[in-house]
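Here you go, one structure.
Every protein chain of the complex appears in place save one, which is left out.
All chains are identified by letter, namely A and B, in their written order; residue positions are counted from 1 within each chain.
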Amino acid sequence: MENILKLTDMSIQFGGLRAIDSLNLEVNKGEIVAIIGPNGAGKTTAFNCITGIYTPTSGNIEYLGQSIINKDPEEITKRGIARTFQNIRLFKNLSVFENVLIAVHLRYNDNIFTSALRINYKQELAMREEVKALLESQDLYKYRYDIASSLPYGIQRRLEIARALATKPTLLLLDEPAAGMNPHETKELTAYIKKIRDEFGLTILLIEHHMDLVMDISERIYVIDFGKLIAKGNPDEIQNNPKVIEAYLGVEENA
Amino acid sequence: MNKLKFKDKINVDLLIYLAIVVVSVIILAFLDMNKFEYNYAISIIEKSLVYAVVALSMNIVTGFTGLFSLGQAGFMALGAYTTAILTIPVASRPNVYYMNGILPALENAVVPIPVALILGGLVAALFAALIGIPVLKLKSDYLAIATLGFSEIIRAVIASPMMDKITNGSYGLKSIPGFKSSVECFAFSLICIVLMVLIINSSTGRDFKAIREDEIAARSVGINIFKTKELSFVVSSFFTGVGGGLLAMFMRSIDSKTFQITLTYDILLIVVLGGIGSITGSIVGAFFVTAGKEILRFFDEPLVVAGTEIPLFKPGFRMVIFSILLMVVVLFFRKGLLGGKELSIKGMKKYSRKKEEQNIDEGGAV
Partner (left out) sequence: MNINQLLQHALTGISVGGCYALIAIGYTLVYGILRLINFAHGDIFMVAGYFMIFSFAVMPFPVAIVVTLVGTTVLGILIEKFAYSPLRQAPRMSVMISAIGVSYLLQNLATYLFTALPKAYPAIPGLKQVIKIGDISTSLVTILTPIITILLVVLLLWLVNRTKIGMAMRAVSRDYEAASLMGIKLNQVISFTFAIGSLLAAVGSILYFTDRMTVFPFSGSLPGLKCFVAAVFGGIGSIPGALVGGFFIGICETVIKAIGLSTFSDAFTFIVLIVMLLIRPTGLFGEKNIDKV
């Protein structure tokens, strides 16, 4: 199986706090992999390291066989890693259409002269066509004029995913996509994630607290506690792992 | 209609704007023909136009990119001096530089006015690029203070004796060729404004807005925020420089005191009153503030009613009024007159249409 993402002994330290301690993790092509763990375990920090927002103190991150340590977030996105955020980060005062439109810019060559003087307006039209198609496929087209912050929470989540998809990623990182959703919505999301994986040929790494979703969707699961990997395996193995039960599943989570 | 067509851009708004332009030109041409009668009005209009250019350029960086730059006066000074030095008629130069003489290289350096304006903009842009490199990599808080400081440095350098042969030091420059007519002023300003609007509404402008909205999200969709911020700052400064050149043409004589921090504050006032992040706001604001200052001039004159002098009315009163107005807008109408929105027919129609039905129209959703 083709390896997409590989973390080798990755650690990151903030002052005296070792937020992540020698994390080893692999994601293969086409997989849906989940990272779970109690709050503050270092899951989002791991995402931030992968996407270049933080630089790990030691260890390596390889994407498609190349190290992406010390690369800027924008460079990493260009290479094909897109993400969503735990507490939704949309371009709040822009329309839905613009939110997605901005995310397709990176695949088009435009500079200030060509774009301002409308020299290659065909490109602009191509971008718009693409966004239109994407919004339609994600069932968001009807909201295209709406200002992002005015949308209901669930739609905002979907918009954020759509925006990430617009960068045409190979690997999609979802940070708690089901946060704040009820069981019914979570079920829909589960189907949706599978659907986009197949439709866009994605590999997905996600952080999630909703165990139903995680167990249903993931091919493999990594469990982190206090920055350390305490278990990995398929959903069955994880559910029966005593360490995990002790550290995590024994506790009622309500994130 | 299933395909998005470029001709969708030719919409009602564009026609309206064209109509406004045509009507303006006709009115201005009329005023020009009766120059002596309407001298005062012409000067207010010209000043407003120049301020509109500068306010909009400030809005690019402040309103659309979310960076707080306070270097307007400095960049205007660069543009103004460049334009002035390159356009003052050769015959008048000995007269202008009567105290210290002129640098031999500049003695005969004359370029056509549009070229001089562009060069003025480029000089301002160059300096902006240099300041931007260290400052924009950091938290943008420092941009405000660095640009404000830069603005003061420029002023000090311009007035310094070392620059006597170039800037004429503290004597300033005069005999700058003015606008031949208010239509000319309108044309220059309009070109600047149209270019800025095109930039704001282009993919580059959308990147600016993305950074304003959320830097981390912007990076996550592949926007290089340092480059984009730098671009915004440089572009804004270019137009500020051109605006400075236009101001020099409007004033016909400039010196370093023209470009004090208060000038920046005046521009900021326009941007804030008009609405941060509103193109039409900046333009309307420029006219509102400039005309307002003239209309309120009587506040600065002693007012005598029935033989007694009303004590409030004395020099400086109207600026106090404008300061209070600025505070009121900042505190109670944070979004300014237009609140980041644009005056447009399409906008109004869209608003009413959305109330009826959500899902009909096609077209660029921007």
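In the analysis below, a residue touches a chain if its C-beta (ideal position, glycine included) is under 8 Å from a C-beta of that chain, and two chains touch if they have at least 3 such contacts.
Given the structure is predicted, the values throughout are model-derived calculations rather than measurements.
In the complete assembly, the contact with the undisplayed chain comes from B:A144, out of B:L126, B:A144, B:I166 or B:L190.
One of A:Y63, A:F85 or A:Y222 touches the chain omitted from the figure, and that residue is A:F85. Of the listed residues B:L15, B:A29, B:I295 or B:I324, the one in contact with the hidden chain in the full complex is B:I324. Chain B residues in contact with the hidden partner, per the touch definition given at the top, are 62, 66, 68, 70, 131, 134-135, 138, 141-142, 144-146, 148-150, 152-153, 156-157, 159-162, 216, 261-262, 265, 268-269, 272, 276, 314-317, 319-320, 322-324, 326-327, 330-331, 334.
In the analysis below, only the chains that are shown with their structure count from here on.
If you check the complex, the residues on chain B that touch chain A are 3-4, 6, 195, 198-199, 202-207, 209-210, 213-214, 216-225, 231, 235, 340, 350, 354, 358-359, 364-366. Remark: chain A residues 51, 53, 72-74, 77-78, 82-83, 85, 89-98, 101-103, 105-106, 108, 110-112, 115-118, 121, 124-125, 127-129, 132, 142, 144-145, 163-164, 166-167 touch chain B in the complex.
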